[in-house]
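Reading through the structure tokens given below for one structure.
The complex appears here minus one protein chain, its other protein chains still in place.
After this line comes subunit A, so read on.
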Amino acid sequence: LLFSRQGKLRLQKWFTPLTDREKKKVIRDMMMLVLARPPRSCNFLQWRDLKIVYKRYASLYFCAGLEDKDNELLALEVLHRYVELLDKYFGNVCELDIIFNFEKAYFILDEFLMGGEILETSKLAVGVSMEEADTLQETMEEYMSKPAY
């Protein structure tokens, strides 16, 4: 989950099937828990049977729910890697980039994680895949001569 300080959701990725209502409840709970944390506190919490790892980057909170056997410190690294990927792609990313190009953020996430596990450990490889996929997309669009996003 990515959400802003004011509690607006910017990105959500679910790896287990939940109903819409359950998802909304989880989002609300997460926001409540994480936004209430004082600044220099521990990045891990316990919520029901999940471990929650969160980190704040500028005005956005990146929040992930882990199972019991997952490594929390590694999850922090995963969050950090995702931010780096976004940064590389958008060039000095800020919250607005993610808002206006949310589908790109999702595509990047899909190149990095799949099914809840890390897909590609190399930053370069993810960048290359995104570029190629975008080229593929643009070729089609040029062909159809539509305005780009």
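Rule of thumb we're sticking to: a residue touches a chain if its C-beta (ideal position, glycine included) is under 8 Å from a C-beta of that chain, and two chains touch if they have at least 3 such contacts; residues count from 1.
Operating definition for what follows: contacts and distances are computed from a predicted model.
Undergrad: Hey, which one's the missing chain according to UniProt: "Armadillo repeat-containing protein 8", "AP-1 complex subunit gamma", "Dynein light chain roadblock" or "Histidine-containing phosphotransfer protein"?
TA: "AP-1 complex subunit gamma"
Undergrad: State which residues belonging to subunit A touch the missing partner chain.
TA: Against the left-out chain, subunit A lists 8-12, 14-15, 17-19, 24, 38, 40-46, 69, 71-74, 76-78, 81, 99-100, 102-103, 106-107, 110, 114-115, 117-125, 129, 132-133, 136-137, 140-141, 144, 146-147, 149.
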